[in-house]
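Removed: one protein chain of the complex. Kept in place: all other protein chains.
Read from first to last, the chains carry the letters A, B and C; within each, the first residue is number 1.
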Amino acid sequence: MMEYAWLIPVMPAIAFFFLATAGRRLPNWSAIAATGTMAAGFIIFWFVLADWLSMESLPAVKAFGFSIDWMKAGGSTFTWGMVIDPISLVMLGLVTAAALGIQIYTWSYMAHEPRFTWFFAVHSLFAAAMLTLVMADNLLLLYIAWELVGICSYLLIGFFYERRSAAEAAKKAFITTRIGDVGLLIGILLLFAKTGTFELSAIFALVENGGLSDTVITAAAVLFFLGAIGKSAQFPLHVWLPDAMEGPTPVSALVHSATMVVAGVYLVARMFPFYEHSESAALMVTLIGAFTAIGAAAIALVVTDIKRILAYSTLTDLGFMMFALGAGSVTAGMFHLLVHGFSKAILFLAAGSISHGSGQTDIRQMGGLWRKMPITAVIFGIGALSLGGIPPFGGFFSKDEVITAVFDGRGLFFMSIALLIGFMKALYMGRVFFAVFFGKLKPENEDAHESPVVMLAPMLVFAFLALTIGFVALNYTDAYQGFGYFVFAGEHQEAFHLNKGIAIGSIALAVSGFILTWLAYVQGSLKTEPIIRRFSGVHRVLINKYYVDEVYQWVIDKVVLVFGRFIAFFDRAFINDIGVNGTGAIATTTGRLMRYVQSGKLYTYAMGMVVGFLGLALAWWVS
Amino acid sequence: MELYHVEMLSAALFAIGIYGVLARRNAVMILMSIELVLNAVNINAVAYAAFLDPGRLVGQVITIFVITVAAAEVGLAMAIILRLYRTRATANVDEADSMKW
Amino acid sequence: MVGVVNGIDSVLLFTLVATPFFGAIALAFFPADRHVLIHWYSRIIAASGLAIAAYLFITFDTSDDLSKYIVDFEWLPSLGIRFTLGLSGITVPLVLLNAIIFFGGVLISWNVDHRPKDFFIWLMLLVAGVYGVFASRDLFFLFFFYELAVVPMYLLVGVWGSSTDFGTFLRTKEYGAMKVMLVLVAGSVLVWIAILAMWMEAREITGIADFSIAGLSQVEFSDGFQKLYYPFLMIGFGILAGLWPFHTWSPDGHVAAPTAVSMLHAGVLMKLGAFGILAVGMVILPVGSRFWAPTLIGLGTVNVLYGAISAMGQKDLKYVIGYSSVSHMGYVLMGLGTLDILAVDGAVLQMFSHGIMTALFFAMVGVIYQRTHSRDITVLEGLGKRMGITGVFLAVAGLTSLGLPGFSSFVAELLIFIGTYRTYPILGVLAVIGAAITAVYILRMLGKVFFGPIDEDKWKDLTDANRMETGVAVLLTGFLLLWGLYPFRIVEIIDSGVVPIMERFGS
Partner (left out) sequence: MMEADVHFELLWPEFLVAGLAFVIFTLDFFLRPERKNILAWVSVIGLAGILAFTIPYLLDENDSLFNGLYRIDDYALFFKVLSMAIGGVVILGSIHYVNRYLTHPGEYYAILLLSVLAMMMMAASGELLTAYLSLELLSFCLYILSGFALQNKKSNEASIKYILLGAFSSGLLLYGIVMLYGAMGTTSFAEMAIFLEGIEDIDGRLLIGLTLLIAGLGFKMAAVPFHMWAPDVYEGAPMPITAYIAVGSKVAAFALVLRLFAEGLLPAIEQWNVLIAGLAALTMLFGNLVALAQTNVKRMLAYSSVGQVGFLLMGVAALSTLSSNGLMVHLVGYSVTNLAVFFAITAFYNVTGKEEIADFAGLASRSPFLAAAITISLFSLAGLPFLAGFVTKFYLFSAAAAEDLLWLAGVAMVASLISLYYYLKVIREMYINPAADGEGSTIQIPGLLYGLVGILVISVILLGVYPDPVVNMIEDATAVILPGGDASTLNLR
């Protein structure tokens, strides 16, 4: 079955071309087409996985790939190829499942949208691009897919383009990520210039056997990480992700939490050999990851728009993953990526169903909603507890994995930071959960209602996954000896190992976090206002997201655009009006002056002749 | 008498003629000055014929032709000057400057 | 006239060049008021050209020798001028490009009802000139057709163009027309000087008066001579290619020109310059071009960044696109300047894909302008609601120009980036940054014009692109996607044309 793996991305691609061309004529088919192909891809994935697991001598097989010639130029051949290996399998599973579920959810959520078809078309294109991205066996194809998911996110964020804010957010998202992509592309060019190939396997081989100088490796690693910073919204290019919540909720759930934004993490994991061989680059990843995580978590504690809270928590988790990768553990990173994907998906979907049911987006306007929408409450709770890191939810395992990895890789100090992040995660998760569902029901929310089954079903599935997925970390059979073993295809054992001390510590912190928020938002004995008043300055800074957006806006308005206008003016006023028109003016003016030699008086003419004759004679005489 | 004496004479005549053309405003006077130039030519021609290649008559022939042509030229010019006088009631060429630049 | 015609392919090539020319002459005898007839006639002429060009492109055999395309007649023996046509891997795509854009331009001109006869006559002459430049193998005729392609621009812009008042300054169509004509002819003067110099030098070296490119490329010009006269070619052709700082004719020309002319102007005319640098300068004066390559690539980089940045500062749609063409031609010049085979391949492909892309741009801008009578992006807002199709295709063009994978420009720019980075890493980085800036102004334009709330009562009866215009857009988009998704064939063809040139540089 594995030779048909390429069908997984092709399926939604077909759906896209179908919808983009014929979609206008038969809108009713759009949902079926998109979801059908997605489901097909999902099924194929399972067969592929089964094949993979059933392969004998698994440790020997690192990857299964194939490729086609894309173009030949100047003696070098450019190929398009796909590769199946553990990392891509993990991503495939996540993406197909999430995309499928969220499309089903979308059936009713977007039912009344005029651009229903358009949504599914772009959604399918995104799925195709994302799947290609995770299966690409060479940097060229990876970059192509990378750009395509970017444009899809642009189109999806700008889905409600009549809203100026949505349009701006879309533009911001694309341009910000594009800045990172510059780094990525330059990195790719650098590698091609040095190695003459885009093939990942070949490049890794060179990295392993020292075919590339350390400077090149470090440079490439840093440049690739630039791309990751853009895509995965790490500081300082994180500003686009919160705004991206302008998009429809399913988009936020799929693109901006579960799949696309983790492409950066995936990239770093994929290019991991580079970071293994470049300590400085790895350290950079760690620091930026940790920095982003803490900064975002702090904001998540104060903002009140439910989707923005989730967005900042996404930032935190992304930073968390980078943190793990930087600490040298692909396993932990990918594992947290997987778990976070499902947990955050259900949180967004639940949030969507909340605003769908109650029409509220600000948590201060909510409270006690569990009476109105119990199932949603349960689902949201699962997600919140999972990401809050309460055992036995998946989030606990992954978080613990990360903290352990950080401890192993970076030592005590960084571990304490990781623990702090874990605690903050628990705090804001508890905050949003309790604030929304507990406390007394607000009168305006009296007519809030539970969402239809079509929306609940996928949420329930994801909830179940979020609940159970943690256990894939554990060691079951010889063929599958735990997630770490799987990710590394058994090359060096990194089976799940629970560090008792760390585990207890993190559990304690998580639980205490939830208890604190329970006190604050349900039981009410802990008042938040005095704290806010006490640290009003800090609070203001956090509410304003450290003013980063303002700074960027100022730079764009006052520097970039002004410079652009200046150049435009310079071009017109100097190069054109003076340079070009000036030349013409000189000619015409000279003519206008010279014509006055022609006085109309006879003797001038005669004089002209005499002068000419004398001049000739003189010139000749001199020469 | 050497050749260059004659040449000087004709050169002087030539110069005077040119001066006349440049300085005079009356069409007839300008014509006269041109005649001076032509006579300078004649003198030169004859002189060269006499001094440089005696025996051949090229110089003389030139002179005869010049004189003839000059006569015709004067006639024609006079006619046109008459037209000028008719249309503008003046023989002053400076007043005939409606076309310029 | 003793001459040779080698088989059906060469006959087709000759027909391709001759069709629009004689088509124009025939059109001169049409009754001027039969507009429908004139339009359909022009469409047929354009379509036949497209058919021939497509046939030549498809059947082009990259392994075969190219003599089967040669048409050769003695024309003016006393100067050694021959009328010689031929094809190469470089020219085939460009000929196809010209055919496509001519066809699209004729279709998009369905709304020309002011003296359409004259309009199409001049348009056909322009196209004939462009075909001629691409096909000529003799410098005299290359120059001949080069001028022929320039001349009609004057009347096309001057008569059918539009004047715009930008408040602080005014751009009349007369001004634009005069400027385009004079600047381009000024460029051709430099080219002319270089051509004569090469002819004279070759005549003194070999004792043979010969204008043929093939012949001159065999001559061993002294290094000093090459270094002296290559700049004439570089700048002379460069002016037509929008080389900084001789580029201002291009945006102003666009602002004044009617849609179809803008399409041809940016789509094809500017390519003539780059083509000349490659097919004349680099072929005949390799030493000179190697010597001046850094200058060319430097200026190309300036083009890229300068064009992109000033495009950011524009308010008028056509200015935005005009400067974006300046910027994109910069990539072409960079690619040529690297003398790196991948980059030169990329440059030629960029000529093709930029041609199609910018034609699509101008077609859609023409649609908007015809509907709203405005090109001011501060005035237009939220048109996407009423003009969805137009918006989609303008977005396609925009995404192509910011180098989105899946569209042909990505392939071209990728090749150029690779080649540039291999030879001049810093400039390679700058080029990539330029592509990022492109994203800024393109998205700014799209966001302002098509996104946001629409002024309902102002654009109450705003109509979307009609069938004809949509057809043009689909045609162009099809080519962008085709070469973007699977460039194998076209790159193969281009490569077959570029390799022999590059071999002269020993790379």
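Going forward, a contact is a pair of C-beta atoms (placed from the backbone, for glycine too) under 8 Å apart; a residue touches a chain by one contact, two chains touch by 3 or more.
As the structure is a computational prediction, the values presented were derived from the model and not from experiment.
**Q** Need the list of shown chains touched by the one chain that isn't shown.
**A** A, B, C
**Q** Consider the whole complex, including the chain that is not shown, and state which of C:E174, C:D464 or C:E492 touches that chain.
**A** Here the residue in touch with the unshown chain is C:E174.
**Q** Could I get the residues of subunit A that touch the absent chain, sorted low to high?
**A** Listed in rising order, the touching residues are 584, 587-588, 590-592, 594-595, 597-598, 600, 602, 604-606, 608-609, 611-613, 615-617, 619-621, 623.
**Q** For subunit B, which residues touch the unseen chain?
**A** 7, 14, 17, 21, 27, 30-31, 34, 37-38, 40-41, 44-45, 47-48, 52-53, 58-59, 61-62, 65-66, 69, 72-73, 76-77, 80-81, 83-84, 87-88, 93, 96-101
**Q** By the contact criterion defined above, which parts of subunit C meet the unshown chain? Give residue numbers in ascending order.
**A** Interface with the chain not displayed, on the subunit C side: 75-80, 129, 140, 143-145, 147-148, 151, 154-155, 158-159, 173-174, 177-178, 181-182, 185-186, 189, 192-193, 196-197, 199-200, 203, 207-210.
Note that in this section only the chains that are shown with their structure count from here on.
**Q** By mean C-alpha coordinates, which chain is most distant from subunit C?
**A** Between subunit C and the rest, the longest centre separation is with B.
**Q** Take the average of all CA coordinates in subunit A, do the same for subunit B, and state the distance between these two points in whole angstrom.
**A** Measuring from centre to centre gives 98 Å for this pair.
**Q** Where on subunit A does subunit B make contact in their complex?
**A** So the residues of subunit A touching subunit B come out as 595-596, 598-603, 606-607, 610.
**Q** Provide the residue numbers of subunit C that touch subunit A in the complex, in ascending order.
**A** Listed in rising order, the residues are 169, 179, 182-183, 245, 248-249, 252, 306, 309-314, 319, 323, 340-342, 345-346, 382, 384-385, 399, 404-406, 410-411, 414-415, 417-418, 421-422, 425, 428-429, 432-433, 435-436, 439-441, 443-444, 447, 450-454, 486-488, 491-492, 494-495, 498-499, 502.
**Q** Once bound in the complex, which stretches of subunit B touch subunit A?
**A** 18, 21-25, 30, 93-94, 96-101
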